[in-house]
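Apart from one protein chain that is not included, each protein chain of the complex appears where it belongs.
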Amino acid sequence: MTTYLLRGAAPLGGAPTDLLLADGRIAATGADAASGADARTVTVDAEGLVALPGLVDLHTHLREPGREDAETVASGTRAAAAGGFTAVHAMANTSPVADTAGVVEQVWRLGRDAGWVDVLPVGAVSVGLAGTQLAELGAMAHSAARVRVFSDDGHCVHDPVLMRRALEYVKAFDGVIAQHAQEPRLTQGAQMHEGVVSAEVGLAGWPAVAEEAIIARDVLLAEHVGSRLHVCHLSTAGSVEIVRWAKARGIDVTAEVTPHHLLLTDGLARTYDPLYKVNPPLRTAEDVEALRAALADGTIDVVATDHAPHTREDKDCEWAAAAFGMTGLETALPVVATTMVETGRMTWAEVARVLSATPARIGRIDSGPLAQGRPLAVGEPANVTLVDPAARWTVDPRGLLSASTNTPFGGQELASRVVATFLRGRATVLEGAPVEPEAVTR
Amino acid sequence: MRHLLSASDLDRDAAVAILDTAAQMAATQSREIKKLPTLRGRTVVNLFFEDSTRTRISFEAAAKRLSADVINFAAKGSSVSKGESLKDTALTLQAMGADAVVVRHHASGAPHRLAHAGWVDAAVVNAGDGTHQHPTQALLDAFTLRRHLVRTADEPEGVGRDLTGTHVAIVGDVLHSRVARSNVALLTTLGARVTLVAPPTLVPVGVEAWPCAVSYHLDEVIADQQPDAIMMLRVQRERMGGSGEQAAGSARHGATGFFPSPLEYTRTFGLDARRLRMLPEHAIVLHPGPMNRGLEISADAADSDRAVIVEQVANGVAVRMAVLYLLLAGERETWG
């Protein structure tokens, strides 16, 4: 197997050093790295590049099985690698729904065969995402896919009794319920954030309280039953306050924010372009500011993409008829760099925390031979992402690798770019371009 | 002007110019020969995704009186039934050589998509989209208000003037009303003062950014503020709770009404003979139609000599003639 010597990379943006990746591990750093190189070693000039642990996404929609016209496990994980990821959690709202051991194992195998990143299937909380009956959570947990994150994402586990049971049940295998917080009755027919802009453009409003009310209920439930709760794609200033309160109270809750909620606002609905239609909806500038502050101060634990590819026909229409969702795997790190690093609110070490270490810990994939989100230290699995922090690039939707083009960032200039990604010592991306796994391993 | 999508796109001078053009159009409509050769050879497509016979025939009459060819295209297709997509319909119209597309759609923003998605070259006129805008309705309302409230000895039609100094109360379901949104934008652009009157459930969150006042009390607004005109909005049956919902045979399980009953609505927000008497003598009564007699407006009010509801219909044709003229008569602007 090829070994790689990364010359002059700056781990977490610190002092430049050399990293030797061999046998799937970080074999050596500093002066030892160069001396450990041999004839098989490929040297990567990483001068000026930041080295991060491979990124981990807690929230990706890979669409397979069922909507292979929008994305497949292969195309989505290739895009993920290009975005610097070495592991992604694949959401359960496929067709059929990932609510049995059979489906989660299928997705897991598709991921393994594709070879771009580790694919960790998320199991549905309820059968068919219908919100009435618990899915076989234990069977999924004990399957080959080793599911630890359960979510009805796309739907809220609205029934408080079902939510309580789910929170309790997953304690047996240290699982976590990732809640899509959306009170369904308050959001019937809702199209966008309810506020000044919705009043103006005449699109049905999606009140912040519909998200906040569920989060408030769920943190209290988690406290009551002593369980672990993860809040998906938190989007409002009010949600931040509730999570902050819950954490101060000692409740075991973690929260994620998407890159798009860190950058975009509801004003984009004025274009009526369904590229900006997403669930939860884009909120106000005040919400964006609260989310950035909460990510910086640790109230929000992780950034997760909610990568939601859709076919063109699902977006090439009037707003109300369009599907909710945006792609995000290939723009996540640059958006975080643009909104948090460039603004001086976060260091690269903190970026590694919110995009790698913490999501791996929440997903319980931070130990064992396939561990993700580990420090860049000798002996650790060689999951490494090299980022050019000085790069500036303009997003061209057609230039992205996802099978779908519904990025909201087209035409936007972003800071920093992924140059190389290594999954356990194997390069999946080099010089910004994907390296087909076949060519390397077979 | 390239498209007419929203009343908020018009500045004061543009709006006055449309009203002035409409006044000339209206003058031609009192003649024996009403047809003008102005738009000969131009094709206007009425693309209606939502039934509205009134609006369609008004646009049809306007286009025909300017000698344009009119194609009526009643398209069925919604996000639910997944009929032909808006895009494919647009491409069809483009292939047929439409110069203007008058579009009525149940989805807010559909005309905006049609105008800006690059599917058609035609001028797009919004004939009502979802709960967003209905700019020609606002223009015809402004035209009607101007004729009645700002005429002078010199200029009985109020030509050249805006609505400065007038106060208009708009009463009813503001939340779901494209007529209210369009009128708030246009009437205030023209210098009028607007007060919205509605039960709190039918006022949109975010209304505080609108350039108007909001009241929950119709009697107070009429008695204390003496508006020069009162515009009653249609109340849709499906907005009602309780008996109204049952009467409409609603199948929407668990849908919660926006007000307790039709009776309570009428009592609190309906325009009846008593409230009509409280209005100043010169005040006029408008309604975009079709009316729910006995709900938002009583027969006494609808049929009184203060009501200009029938005149609104006639003015609608003149205003739409003006809009089609301004969109289609001049040289085609180059774009791309």
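Each chain carries a letter (A and B) given by its place in the written order, and its residues are counted from 1.
Please note the rule applied: a residue touches a chain if its C-beta (ideal position, glycine included) is under 8 Å from a C-beta of that chain, and two chains touch if they have at least 3 such contacts.
Basically, contacts and distances are computed from a predicted model.
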Protein name as given in UniProt for the chain not displayed, "Acyl carrier protein", "Bifunctional protein PyrR", "Protein translocase subunit SecD" or "histidine kinase": "Bifunctional protein PyrR"
Which displayed chains the unshown chain touches: B
Which of B:28, B:72 or B:92 contacts the chain that the document leaves out: B:28
In chain B, positions touching the absent partner: 1-6, 9-11, 13-14, 16-18, 20-21, 24-25, 27-28, 31-33, 35-38, 66, 112, 115-116, 160, 325-326, 329-333, 335
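Note that only the chains that are shown with their structure count from here on.
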Chain A residues within the chain B interface of the complex: 185, 191, 194-205, 207, 271-273, 313, 316-321
Interfacial residue positions of chain B with respect to chain A in the complex: 8, 78-79, 85-87, 105-110, 112-113, 116-117, 129-133, 178, 181, 204-210, 254
